[in-house]
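Please see the structure below; I have some questions.
Every protein chain except one is present and positioned as in the full complex.
First chain written, first letter: the chains are A and B, and each begins at residue 1.
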Amino acid sequence: MTRILPKNKLDDCIAAWQKAGFSVLAPVQRHGMSSFGEVQKASEMALDLILTERTIKDHFFPQTEPLIKYKISKHDIDSETMTPPERKRIFFGVRPCDASGLEIDDPLFGWDYKDDYWFRRRENSVIVSIACSEADDFCMCTSVKLSPDSTRGADVMLRPLSGGNGWQVEAISERGTALCDTVSSLLQEETAQAAPLPRVDGKFDVEKVMEWLADKENFESRFWKDISMRCIGCGSCTFLCPTCHCFDIQDEGDTYQGIRRKNWDSCSFALFTMHTSGHNPRNAQSTRWRQRIMHKFNYYQGKFGVNSCSGCGRCTRQCPVDMGITETLQAITNLPR
Amino acid sequence: MGIQEQYRSEAAELLSSGEVKLVIGFGAGSTADRRRPLFARTPEESEKLVLDQNCIANLTTYLVAGGLLTDGKKVAVFLKPDGIRSLNILIAESQVKAEQVVIFGFAIENNEVTPLEGRSISDFAKLGEKLRTATPPPSVQEEAERLEAMGSSGRFEYWKEQFSKCIKCYACRQACPMCYCRRCIVDVNQPQWVSTSSHTLGNFEWNLVRAFHLAGRCAACGACDRACPVNIPLRLINYRMGKEVKEAFDYFAGESSDQNPVLASFRQDDPETFIL
Partner (left out) sequence: MIYTPFPMRVVSKREEAPGVRTLKLEFVRQEDHEFFKANYRTGMFGLYGLFGEGESTFCVASPETRKDAIECTFRQSGRVTSMLSGVDAGDLVTFRGPYGNCFPIEQFYGKNLLFIAGGIALPPTRSVIWSCLDRREKFGRVTIVYGARTVADLVYKHELDDWKKRDDVNLVLTVDPGGETPDWTDHVGFVPTVLEQAAPSPDNTIAVLCGPPIMIKFTLISLQKLGFDQENVYTTLENRMKCGVGKCGRCNVGSVYICKEGPVFTAAEVSRMPEGDL
């Protein structure tokens, strides 16, 4: 016997959660783009998508975030620190790769100085993951040691039933248990088989990759130039990545008032590291691509003991020139040793 | 011999004779129907060139990136008609020297690839006329007409929704062969002309600035539209700007390589008194 959430009880769940003070966000298809958005009814959810085009990172580390409001007068400056809204949220139907992404970023936003903007949202959110029933050519979770039903970063894990009419429910964290309790009357005890997981073939050998990256000899390898020659230097792979976290801080307003903002930034952009003097430590696109790969599979590992990639494959799926992490890591895997 | 094999062997010859230093074409991609830009520097590498109905990218973008042509050497590039149109614009704007580019022209019609005759931009004079009078693809025209029918407030709402998706990744700019500025206006911070933030105002500013900078310069290749990771139908904006320019100045960008760029050239007898 397992606990089951029947699909036809989803509307009641949403109502119960809303009554308990939660906003419910789920995959939605709006204005020709899929992302996580607030929903009132199950019918608004696009749960059949393999993956939303945008990640749930957007709701924890938004593309633009007001930090400080300021007003400048002749002799004084008034400033007020802005804080993200204290809103209880449920993310329903998160894919395991996206949920993992949040957990991968937690230590970064937490080391020494705690980024309250991230953690306030994290602490007020419950992640309800749904295991994948389909994968596409770009999915690569298994290559980074995750899986289509990885519970990493999830508070509740739902596994689709083979009949398609509901999900097996497993509470992963305390927060998840508490959430299940709010809808316990809607859950049923049944014997029901979970649908088989999709096959996600291994695309590269991450151990081999990490070993190659760790070898200092390879930092100046010709490999980086060759593999990134067609990169056009846009930020789409970084902005659609569930773990990329780089940002800029910018003041915006007029002479008298404005807002200091934290905006997404990308290591793909030439200006990212440009000094005022004009010197740029990473002045070629190949050095920027190397930084991205090194950061994800070497530096981050060294600092936080985990690679900064959850295998969602968006970097390749959406790349205008068909590049991405997979190709590079595949090529590294296949390099003659 | 099919066109792919023919172009491969020609590319190999150009590379082995030293006529060109590089061939920019297409290679196999990460899935069966994806093609990716391929840079062949040796005759052996040209064996990997692929040419089929999936080769849709506009490769002229690479001609103006990273100082590729600054050494005066020649480069060969695979171009569809819209790529040839872009090349015309780049030559007209003095960004590329015509004699530095060898063209492997091809067209895709009904999923069939056919070669275009000629290897030098001057061989494609007739193509410009043909493009000028061609009807735009039905997908663009129908959607454009739907937007026209919305009226200005309807259109405003439409674009507000579309631009709300923008994340300022600048994939549109980076994919566009016409966005060759060394320092884009959004990257200038003294003064900060365009806000860098990706919020309603910032997204509007960026997309409108780009639309205006492309007025009379867009080859309608759709690279921006395809590159956009959040599916903003950017080609509709550029289509509309192109239409305005055509109606106002009887000008079709990229018709030939010796055009005077319409918004960057002036005449003594211009009827508008404010210009001179």
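FYI, a contact is a pair of C-beta atoms (placed from the backbone, for glycine too) under 8 Å apart; a residue touches a chain by one contact, two chains touch by 3 or more.
In this text, all values refer to a predicted model and were calculated from it rather than measured experimentally.
Note that the undisplayed chain, when the full complex is considered, contacts A, B. Touching the missing chain, out of A:47, A:108 or A:210, is residue A:108.
The omitted chain makes contact with just one of the residues A:9, A:282 or A:317: A:282.
For the chain missing from the display, the contacting residue among A:178, A:246 or A:331 is A:246, taking the whole complex into account. Seen across the whole complex, the unshown chain contacts chain B at 189-190, 192.
Counting the whole complex, the residues of chain A in touch with the unshown chain are 67-68, 70, 72, 75-77, 79, 81, 83, 108-109, 111-117, 216, 219-220, 245-251, 253-255, 258, 260, 262, 265, 267, 272-277, 279, 281-282, 287, 291, 294-295, 298-299, 302-303.
Just so we're on the same page, only the chains that are shown with their structure count from here on.
If you average the CA atoms of chain A and of chain B, the two centres end up 32 Å from each other. Listed in rising order, the residues of chain B touching chain A in the complex are 29-31, 34-39, 57, 61-62, 65-66, 161-162, 164-165, 167-171, 173-175, 187, 192, 195-199, 202, 223, 226-227, 229-231, 233.
By the touch criterion given at the top, residues 31-33, 53-54, 63-64, 137-138, 229-230, 232-236, 238-240, 248, 250, 252, 261, 263-264, 266, 269, 271, 285, 316, 318, 320-324, 326-327 of chain A touch chain B in their complex.
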